[in-house]
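One protein chain is absent from this view; the other protein chains keep their places.
Coming up: subunit A.
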Amino acid sequence: MTRQRIPNLGGARAVILHRPHDVVDALARQLSAIGLVPEPCWPDLPASVVAADFLFFDADMGFDAQFPWAAGAAPLPTIMLIGSEAPGRIEWALSREANAQLLKPVGSAGVYSSLLIARQTFERRMQQTAEIETLRERVAERQTIVRAVAVLGGDGGEEAGFDRLRHLAMDWRVTMEEAAARVMAASGEPPRTGPAKRRAG
């Protein structure tokens, strides 16, 4: 049976980007009860936020310039604090791609689950982003494979070329895409696709 272990949150840092308010006090109290260290701030995020474990931000009064990263590219799990459910504010908060949400006023319930959901959603998103990046690279290299197969196949045709490329990839212990790139580099033909990142082989 596989199971994701509930993480221990003791000592984790949680930055709260919200103007001084009862909501901040209630949230900080509950975070402390769970064992985290709350760090309220407004309107500027401290540079240390990049080393924090969670960021709570205000959906009601927040604005893009507060964040030193592009929308959807936060380096840590984020949780939006929603007060007014005005569509414009929800739209803005959605554009920041928060990993979880918590409704104001903040009570005894909701904080713990928002932390767990945010962390899990964040980690899954990071993982998916990395996977998509790898797949993109592979798609970009397809053209290189086609050309390498043609070079290697010679008179034997496509099947022989593909077979040789597969063997080269196995011998070199690299992906087919990487092997094709090496073949093309050795053949002296300029690469036709963009300079895709090479993975360490």
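Throughout what follows, a residue touches a chain if its C-beta (ideal position, glycine included) is under 8 Å from a C-beta of that chain, and two chains touch if they have at least 3 such contacts; residues count from 1.
The criterion applied here is as follows: contacts and distances are computed from a predicted model.
Peer 1: So which of "Phosphoribosylformylglycinamidine synthase subunit PurL", "sn-glycerol-3-phosphate transport system permease protein UgpA", "N-acetylmuramoyl-L-alanine amidase" or "Sugar ABC transporter ATP-binding protein" is the UniProt name of the chain that got left out?
Peer 2: The chain we cannot see is, by its UniProt record, "N-acetylmuramoyl-L-alanine amidase".
Peer 1: Who touches the missing chain here, A:9, A:103, A:140 or A:160?
Peer 2: With A:9, A:103, A:140 or A:160 as choices, the missing chain is touched by A:9.
Peer 1: If you put the missing chain back, which residues of subunit A would it touch?
Peer 2: 5-6, 8-11, 29-30, 32-36, 107-109, 112
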